[in-house]
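Removed from the display is one protein chain of the complex; every other protein chain stays in position.
Let's look at chain A:
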Amino acid sequence: MPALRLLWLSVTDPVPGLGNYTAIATDDVALTVVLRTLGMAAIVTVVCLLLAYPYAYLMTISTPRWRAVLIAVVLIPFWTSLMARTFAWVVLLQDNGVVDTLLRGAGIGPTRLLGTTAGVTLAMAQVMLPFVVLPVYTTMRGINRRLVDAALSLGARPAIAFLRVYLPLSLPGVAAGATLVMVLSLGFYVTPSLVGSPKQSMLAQFISVQVNQLVDFGGAGALAVALLVITLLLLGGVQFATRRKGTRANSAPISGGIPL
């Protein structure tokens, strides 16, 4: 219901028509924000994949007891309050904060992290990582190791066997995880607004400014609808691609209230 009203507002407020949409499409600021948001979401997704892949792989070769520990570690961010975690990042990244001090000890810095893209990436990737690790792990667990053994016995070098056999088989999980992170990052509000700066604002912050400071419901509505459409297109596209290949990835159960 409220969503329909928003759609209605986006084409009626302040004047009926598609004015709000053409305004976004021609407004440099809005376009910059949309592109920046897509860019940030892509960076966070790549960072998450790079961290999640070895982690999930480690889970598949661990003993059951260590695997339980690794799973618990991934689930802990699911369980902990988003506000508390974001506040923790603000403290860690502040000037003369823990990260700054550590980096200075290592001979780097002084660094500015709070209010920068690097800081936002660091904090966002931590929030998003579980959403990649779980589907990638689920897919990897289902891979038959004998296929890789077969490649090795046929004379493939380990790196080739990995690239040609194991990696393609793990792709459905990677795709599922990447989409989830991409989608969640696009609409992420809390962490970017507290860890980032208004100058580097992302789409969600931009929408919030439209509503709270400019009281421009039409503009905000149009942006929100655009965000929703991008989200649905991403989800639909990936679902279509994976279903056609007949290898549907089990996406991870979303097991915490994740009020992003």
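Simple rule for what comes next: contacts are C-beta pairs under 8 Å (C-beta built on N, C-alpha and C of every residue); 3 or more make two chains touch, one makes a residue touch a chain; residues count from 1.
Just so we're on the same page, contacts and distances are computed from a predicted model.
Undergrad: Name the chain not shown, per its UniProt record: "ABC transporter permease", "MoxR-like ATPase", "Carbon monoxide dehydrogenase" or "Putative membrane protein"?
TA: The missing chain's protein name, per its UniProt entry, is "ABC transporter permease".
Undergrad: Of A:Met40, A:Val136, A:Val183 or A:Val238, which residue touches the hidden chain?
TA: A:Val183
Undergrad: Give the residue, chosen from A:Leu38, A:Val90 or A:Leu171, that touches the chain omitted from the document.
TA: A:Val90
Undergrad: Determine which one of A:Val44, A:Val120, A:Val136 or A:Ile207 touches the chain that has been left out.
TA: A:Ile207
Undergrad: In the full complex, which of A:Ile43, A:Leu103, A:Leu152 or A:Leu169 touches the chain missing from this view?
TA: A:Leu152
Undergrad: For chain A, which positions touch the chain that isn't shown here?
TA: 1-3, 5-6, 9, 51, 54-55, 57-58, 61, 70, 73-92, 94, 97-98, 126, 129-130, 145, 148-149, 152, 158, 161, 166, 183-184, 186-190, 193-194, 203-204, 207-208, 211-212, 217, 220-221, 224, 227-228, 231-232, 235, 254-257, 259-260
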